[in-house]
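Every protein chain of the complex appears in place save one, which is left out.
Each chain carries a letter (A and B) given by its place in the written order, and its residues are counted from 1.
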Amino acid sequence: MSDAPAAKPATGPEPAQAPVKRRGTAQQKLLAFASLIVLVIGFSLASPNFFQVSNIMAILQATSVNGVLAVGVTLIIITGGIDLSIGTLMTFCAVITGVVLTWAGAPLILGVLTAVATGGLVGLLSGTFVAKMKIPPFIATLGMMLVLKGMSLIVTGTRPIYFNDTPGFTQISQGSLVGEVIPAFPLPNGVLILFLVAAATAWILSRTVLGRYTFALGSNEEAVRLSGVNTDAWKMAIYALAGAICGIAGLLIASRLNSAQPALGLGYELEAIAAVVIGGTSLAGGRGTVLGTLIGALIMAVLTNGLRVLSVAPEWQTVVTGAIIILAVYGDQLRRGRAST
Amino acid sequence: MFTRRTLIGAAAALSLTAMSSGAMAQDNMYVALISKGFQHQFWQAVKAGADKAAEELGVRVTFEGPDNETQVDKQMDMLAAALANKPDAIGFAALDSQAAIPLLRQADEAGIPIIAFDSGVDSDIPLATAATDNVAAAALAADKMAELLGGEGQVAVVAHDQTSRTGIDRRDGFVNQMEEAHPGVEIVTIEYGGGDHLKSTEITKAILTAHPELDGIFGTNEGSAIGVVNGVRESGTEGVVIVGYDSGKAQKDAIREGLMAGAITQNPVGIGYETVKAAVAAAKGEEVTGDIDTGFFWYDADNIDDPEIAAVLYD
Partner (left out) sequence: MSDLIRMERIDKHFPGVHALKSVDFDLQPGEVHALMGENGAGKSTLMKCLSGIYRPESGRILIDGKEVRLSGPKDAQDLGIGIIHQELALMRDLNVAQNIWIGREPRRAFGRIDEGKQNRDAAEIFASMNVRMDPTIPVSSLTIARQQMVEIAKALSFRPRVLIMDEPTAALNDAEIAELFTIIRRLRGEGVGIIYISHKMDEIKRIADRVTVMRDGEYVGTVDAADTPISRIISMMVGRELSDETVTIPDLEGAEVALEVRGISRGGELKDITFDLKKGEILGFAGLMGAGRTELARAIFGADPRDAGEIIVHGHHARIASPADAVRAGIGYLSEDRKHYGLALPMDVRANIAMASLPRYSDRLGRIDERKLAEIAADYIDMLDIRTPHDGQPVQLLSGGNQQKVVIAKWLLRDCDILIFDEPTRGIDVGAKAEIYRLLNDLAAEGKAIIVISSELPEVLRLSHRIAVMCEGRLTGILPGGAPQEEIMALATRRDSMTQEDAA
């Protein structure tokens, strides 16, 4: 179209525009992964009981619920939002599943679908508050967090619902499909589900329109809106997807405990957010990876388990965990600072 | 170059050097205690009893519990981590018995004996349970309350939980004893504050507003009892007889000041002590069965300083 292109400088791009981005993300994942390896090696050297199949499985099992929640909230954090209701939403989904399976006696598959659907619908509601009613995400989901906690207690009459009448329910988290194939590697199904959820979410983020808009909303929401994209609808879809993922977390925790514990859930949102942040996702939005989140969740679980295996006093465990969160994010800042000047 | 890797590495190394002393003592027998919490004074007293037994018997004991009593899955992770360390015996205070069964079974298969403490575990895997007979203890609280009210009046219960064994036993022990032995005393309401000071305070104030004629309130654990005292104090009501449960500095002060008539104390030091003792015996292959009643006492302003009582109270 341009008939006489202007004289192109021979150098092409200006030297300041070196392609740093791709290398940056790869390096960041590598760093997080290296931290995880260092932790594992450190604990293995410190205690012979740490690096054993049963303990590694225990760590993975402990990662599964927090990991799934963290993957879900990663989506929302990339849009520049936050969801504080994921912990109690997880519980609420577990409770509704309990109602469907134990009280109504529905077949297992219906219970699974119910959990995911409940999460999706509640997420859609949160998304509506944020996108349509323009309530800041922190406030909207803080409200939802309390509403859901109360609803779980109301629905159950504050008593746990047990899944003793649903054969196979505990297998969702505790069984091991992998172990049936490879007996030496009894990977719990809960962990398998975590990996599947993470892989699917990573795929959505990198390959689909929804994923593209997730990053775009976090980078510059107004620019996306002015591109003629219905930003409200996409945002609601992202919250709904995150909610559905919380529904899966609800299934995992209910299966693990063979019960829906209505009082549980508060505080889980912060652990999930911590995993996301350790994984290098920016709370400012626009940047983040599922793999990073997964590694972040593993770092937290390894740390907690390792400190326990070393018999560190529980008071000190929390101090160390908190310090690691700050150090991890600070290390990330240092690296970024170096990259940007 | 100061990266996250070096930072985390440094932190890990630091924790390793700090902890290696604990991990080294492999020769001794090792007992892992998984409790329902560790922050409350009650659990610290249990821990003190456990440490005392450990010292006497020459074994190593670790003590852990989640931040609050709703975190059932966190307790499972602790139990799993404890199993990784291959203890000689485990002491376990279950937040939810059913949820723990797969892991308990795993311990059982590994040949690790389990002693339940504080509240029972609904399973035949634990060899014994070291606990307060909460029903009997709460019944004693009912007797004392009725006595203080002269056999008639209106009473409310601020309970800490309606799902856990202790919550149910204390509530029912108190309520049933009132109905059977003291028909003149009416229980007008039972509310649940989760053992949280602040929530129990608000609940108490609400009860006092709803029942201005109220004569007495029973708080079923430390947090609930302190909440009741605070609530009565804040609302400025006088003449309400408060009966508490457990001890702790605030509750003891309230009794000394006369705000609280008296309280039931369990013997948390005894719980910890007996648990470790039973665990060691079981690990050595000795016969350990049944319930170990760790005892309870009524204490008020008159006997609070008796050596026998003072020994089981904690701050």
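Here are some notes:
One rule holds in what follows: a residue touches a chain if its C-beta (ideal position, glycine included) is under 8 Å from a C-beta of that chain, and two chains touch if they have at least 3 such contacts.
Since we're looking at a predicted model, the values are computed, not measured.
Listed by label, the shown chains that the missing chain touches in the whole complex are A.
Residue A:224 is the one among A:198, A:224 or A:302 that touches the chain missing from this view. Interface note for the absent chain: among A:149, A:235, A:256 or A:287, the touching residue is A:287. On the side of chain A, the interface with the absent chain consists of residues 1-9, 12-22, 204, 207-210, 212-213, 215-216, 219-220, 222-230, 286-287, 341, using the contact rule stated above.
One rule holds for everything that comes next: only the chains that are shown with their structure count from here on.
In this assembly, the C-alpha centroid of chain A lies 34 Å from the C-alpha centroid of chain B.
Residues 2-9, 11-13, 15-16, 18-20, 22-23, 38, 62, 64-65, 67, 70-73, 76-78, 80-86, 96, 98-99, 101-102, 162-163, 192, 194 of chain B are the ones that touch chain A when the two sit in their complex. Of all residues in chain A, only 31-32, 34-35, 38-39, 42-43, 45-47, 49-50, 52, 54-55, 58, 61-62, 65, 158-160, 162, 164, 170, 174, 253, 256-259, 261, 263-267, 299, 304-305, 307-312, 314-315, 320, 323-324, 327-328, 330-332, 334-335 touch chain B in the complex they form.
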